[in-house]
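A single protein chain has been removed from this complex, and every other one stays in its place.
What follows is chain A.
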Amino acid sequence: MAEIFYNGRRVDGRRPNEIRRVDCQFGSGYSDGIVFLHQGNTKVIASVVGPHAPRVKGDGTPDGATITCQFTKPPFASTSGERRKLSSKDRSANDFATAIEEIFSCVIRTEKYPMSQIDIFLEVIQSDGSEFACAVNATTLALTDAGIEMDCLVSAATVGLWGSHVFADLCRFEENPRISQLTVVCLPNVHLLSGVNTEEQIGQWKSQPQILHTRLSSWLPVERLQPLITEAVKVAQTLQKEFSYWLRGRVRSGFITR
């Protein structure tokens, strides 16, 4: 294997703080929101159906919508060439699906859709590192493309700690046991997006908790974990800014009816 970090460059040619190229394709089909998200060579299709009436009678809750998620990975998804059939009882996929259900139960304004159900279908077409983060980002874009009300755009990023260097947006070669990996799902600092801000609001927003979910691959002491979380939140907010550009551009390119 090539060197992971050599002469200021990573194994795929990036600097430590560079993320891979993001490309979003918004589809139109029978689902309410379809997004094909590329983060480098990691490709995830997220489709959202809903809010709709529950298919099983008596399944809805009167105080909000029920969110279900299905995470699948075809056998050809891995870029390493390994072909492994994913069964329905796979622990990793079910763990990802449950985590995404919990994350978006906090973010979606479920009280707007009582007795309803929102189905999220995720399919990893190609996996080249940062799989869970890419799935969360695709789900966010698909939900807001389907017109479902959310408090904020959720963004997720995976960072790795290699010695004293922090790698942003890991690829497949950097996801190995020698690098401590941290995935963070967080909300953005929304005061950066608009110009309406004052001094106390900046201080207030910076003090509010923003991290919804973390996944840490190995044990780390606190003094090394804190800068890792800080860098992960920065990378996630950069991605969130990029996604807001995509969404705003999509709204503006539509036909203006009035």
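Note that in this section a residue touches a chain if its C-beta (ideal position, glycine included) is under 8 Å from a C-beta of that chain, and two chains touch if they have at least 3 such contacts; residues count from 1.
FYI, contacts and distances are computed from a predicted model.
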Q. What is the protein name, per UniProt, of the chain that does not appear here: "3-methyl-2-oxobutanoate dehydrogenase (2-methylpropanoyl-transferring)", "KH_dom_type_1 domain-containing protein", "Exosome complex component MTR3, putative" or "Electron transfer flavoprotein subunit alpha"?
A. "KH_dom_type_1 domain-containing protein"
**Q.** Touching the absent chain when the full complex is considered, from A:Arg15, A:Arg84 or A:Arg109
**A.** A:Arg109
Q.
Among A:Arg21, A:Arg178 or A:Arg224, exactly one should touch the missing chain; which is it?
A. A:Arg21
Q. Since one chain has been left out of the picture, which residues of chain A touch it in the full complex?
A. 1-2, 11-13, 20-21, 23-25, 28, 30, 32-33, 38, 40-41, 50-53, 62, 79, 109, 113-116, 128-129, 144-153, 171-173, 187-188, 190-191, 193-198, 201, 204, 242-257
